[in-house]
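Encoded as structure tokens, here's the structure I'll be asking about.
Removed from the display is one protein chain of the complex; every other protein chain stays in position.
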């Protein structure tokens, strides 16, 4: 519980109203009660502001006149809300120390301020830094390193030779360092190419649940500082993802693809292998990226949704597009008239 | 082993043939032997009926004349087959009790008729009701609740503040309650928005292997009664899925999307965020849903498969579609002639 004045100080905002108002939690404008702090970041919700029962609202100064409650004034209400969530987050209990049912190799180095959960397995040569939390059933393979303050949720797997930076969050069932999909055709079928590289992940990286990051074939797969990756994303061997790039769920990157800094890939995007995408590129949902992108901007592919009947009529014409264009060109010729 | 007459009684069907015929298992029309019960639900398999060696066949009365064996007569053979599978399922051994290698918090409540497998971790404040089966290596986070009769297969993860209803099935490596993908842009990169909501799942819900359901940002993510979700599906924060809706594999729902009741989403569908889909909507495979749907019916997007050569010729014309339409419009103008 914080007073409005305390919140203003902690969040670097001005306040309007009762400095002693007690705020117990965060809620949406529609769901908030008198003990809650809500926020207005998007004009679309202005009508909800007028009827909110929130004790206080984070908003831009221009909206204070329409706010029926106290408020925290800021030019960036969404960012202020993000910071407020950290004040109200109920952190999981994570006492430092190694759970008696964890199996830590004798030559692994575990900082006394790290917390190692039940059934965790830490292999030889691993280094676990201060403040790390490894949830139940996490596996950390030989010679991998988990940087200070990083949290790994239960059942995630870190193979050998994976280096994770500081203050990362790895969600459950994510896999870091599985073999890249490398095979050569031999006389009797596929012959496996052992994947001898590792994975290097920077600081403040978040990896979603069920996401897979393959180890490199010879060099490492690299994810730079501040990258955020959603659930069920596949990052193939030898990809390199630039700083502060965001990748939404169900996206797949093929091998050796290089993505620049400050890019956003929406959900379900596919990127072919050996491509290079420059900084500040935005890819809309379910786009297939088939060539390198050298110019910042927004890119898309796909067709619009329609009723299945209408779609079928149009889709069949897609298969005739080349002939449609030829027929049109024929009509355009002077001799055609 | 059941007699034909017993099966008819248990399944609410009529029978035709030897009431004492012994049926030991279920099989397809093509694979069945004299001790097996097969079924004919789809006219396409009529030819297989005529040559089946099954001891008995579940079918509609209209097909009994073409059946060389005994039969169980019903107007809904597929539903009767579904119910028959439950008679012949070999259930896994699930003795009630807590495995000595499970780690259950002292203040968690585990019903004596629940079965808690090896290496399971149950955190503080959790409630596990009667008849629940938690497979090996399952994790259940603080204050979560698993309703009576629910089965969780090995290595699935349930974060904190997740409420699962009765008689659900959660398959291996599914993740319920991981953080939603919420970040605000700050001066130095992405700032995490702590996800303070939970997940609420109704009764008789099935969640496939590897599927991820994120916790809500402030309110809960909600999956209503009777929803069935296939493998490797991503359900983002604050989605709400209505009763008896079915979602096939590899589908992804972006945040805050609301899906009505009795909808079916085929495989590989993507639904953008903050959309609303009404009841009784059917989305065909790999469709990108880019806007809300207010009318029941079937919806699609995409282009038809073709040989790569033909596809390339047509796909390049897609990029010229707007100019094709303009050229056509020019030809249509009276002055063009």
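For reference, chains read A and B in written order, and residue numbers begin at 1 within each chain.
Please note the rule applied: a residue touches a chain if its C-beta (ideal position, glycine included) is under 8 Å from a C-beta of that chain, and two chains touch if they have at least 3 such contacts.
Please read these numbers as outputs of a predicted model, since none were measured by experiment.
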Worksheet, complete the sentence: The listed residue (A:62, A:95, A:194 or A:294) that touches the chain absent from the view is A:194
Worksheet item: Given the contact definition stated above, which residue among B:70, B:129, B:161 or B:230 touches the chain not shown here?
Response: B:230
Discussion item. Contact with the hidden chain only, please: which chain B residues?
Written reply: 25-28, 31, 76, 78-79, 81-83, 85-86, 88-90, 92-93, 99, 101, 117-119, 135-137, 153-155, 169, 171-173, 204, 206, 208-210, 225-226, 228, 230-232, 243-244, 246, 248-250, 267-268, 285-286, 302-309, 311-312, 315-316, 318-322, 324-325, 328, 331-332, 337
Response to the item:
Contact residues on chain A toward the hidden chain run 101, 103, 119, 121, 123-124, 137, 139, 141-142, 155, 157, 159-160, 173, 175, 178-179, 181-186, 188-196, 210, 212, 214, 218-219, 232, 234, 236, 250, 252, 254, 270, 272, 282, 284, 287-291, 297-304, 306, 310, 313-314, 316-318, 320-321, 324, 327-328, 331, 337
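Here is the rule we go by: only the chains that are shown with their structure count from here on.
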Response to the item:
When centres are defined as mean Cα positions, the distance from chain A to chain B in whole Å is 25
